[in-house]
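Only one protein chain is missing; all other protein chains are in place.
So that you can tell them apart, the chains are marked A, B, C, D and E in the order they are listed, and the count of residues begins at 1 in each.
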Amino acid sequence: MPVVHVMVWKGFSNAAKKRVIAGITNVFVEMGVPREAVEVILHEVPKENWGVGGEQASERLKDVQVP
Amino acid sequence: MPVVHVMVWKGFSNAAKKRVIAGITNVFVEMGVPREAVEVILHEVPKENWGVGGEQASERLKDVQVP
Amino acid sequence: MPVVHVMVWKGFSNAAKKRVIAGITNVFVEMGVPREAVEVILHEVPKENWGVGGEQASERLKDVQVP
Amino acid sequence: MPVVHVMVWKGFSNAAKKRVIAGITNVFVEMGVPREAVEVILHEVPKENWGVGGEQASERLKDVQVP
Amino acid sequence: MPVVHVMVWKGFSNAAKKRVIAGITNVFVEMGVPREAVEVILHEVPKENWGVGGEQASERLKDVQVP
Partner (left out) sequence: MPVVHVMVWKGFSNAAKKRVIAGITNVFVEMGVPREAVEVILHEVPKENWGVGGEQASERLKDVQVP
């Protein structure tokens, strides 16, 4: 406890993945949760599989960069 | 609100993805939810990773086509 | 196939739940998926458990009604 | 983007929920993601519904406090 | 690893929950996964929130018992 599922657009760099994992883990550690107990699972979703406002993010948000 | 996760077999065409995203979004829009507030996330799962009745869909349902 | 998980704020009326279930199912039926194969699972989340822009929806969006 | 699902044991205080939502959101903001784009959804799970090592957390970890 | 999310209808007895947790954990232990590494999370969903074939399970499957 906890298990954290993070849905992001495909294409996060390895450095960005490390930051997400470390950062979310630290949120819980600062609340007293043992570091070892935190699991963070990144699910990379292609932008054409992610709909916002009824459209694919690959079209609607095509200029937005992934970290 | 809402966030909708759709698990489907891998291989949906881009046209099919658009239909799923637009169609599900419209269900909520017709109920008064602002279009911009609807997120639909497609998770494509290979048929060998999808079990029905204890068997892989790649075997049990191998003749079923993906839209 | 498919399995659809819908995350919504707690408090949907029974009529609204029926509309979501029927409406999402129809999106797939119209694409040729057998009606019996569609599962739609509603997860009701209290607004204080839903964060948008770093704040609880119960505070940030407290005047928004649930269908 | 992103959508973050956080599974925790039931019983988080409202203050703890705020910290989780704000903290996870900030991880992404510091990476350049617009604050408004981050959604964090807390799923509270009763300890008897959470299995670790084949046992319910309500038995195995019964003395562990929830923040 | 692994993390297993089990969606079931609300109303499983405590004995049934124990069986699900122990049984799924054993599937992985028999494959060589350390017992301690298996997490099983039960999500109980009210039958009116679970749609099958476009209808609520509370109507369509109202006579089906929960273990």
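Basically, contacts are C-beta pairs under 8 Å (C-beta built on N, C-alpha and C of every residue); 3 or more make two chains touch, one makes a residue touch a chain.
What you see is a predicted model, and the numbers here were worked out from it, not measured in a lab.
Engineer: In the full complex, which of B:7, B:22, B:37 or B:66 touches the chain missing from this view?
Structural biologist: In the complete complex, the chain left out is touched by residue B:7.
Engineer: Going by the touch rule given at the top, which residues of chain C touch the chain that is not shown?
Structural biologist: Here the touching residues of chain C are 3, 39, 41.
Engineer: For review purposes, identify every residue of chain E that touches the missing chain, sorted by number.
Structural biologist: 1-9, 16, 19-20, 23-24, 26-28, 30-33, 50, 57, 67
Engineer: To test your reading of the contact rule: which positions on chain B touch the chain that is missing from view?
Structural biologist: Residues in contact with the chain left out: 7, 43, 45, 48-56.
By our rule, only the chains that are shown with their structure count from here on.
Engineer: Between chain pairs A-D and C-E, which one is joined by a greater number of C-beta pairs in contact?
Structural biologist: Greater number of contacting C-beta pairs: A-D.
Engineer: Just give me the whole-number Å value for how far the CA centre of chain A lies from that of chain C.
Structural biologist: 22
Engineer: Just give me the whole-number Å value for how far the CA centre of chain B lies from that of chain D.
Structural biologist: The computed centroid separation for chain B versus chain D comes out at 26 Å.
Engineer: Two-or-more-chain contact residues of chain B, please, as numbers and ranges.
Structural biologist: In chain B, the residues touching two or more other chains are 3, 20, 24, 26, 39, 41.
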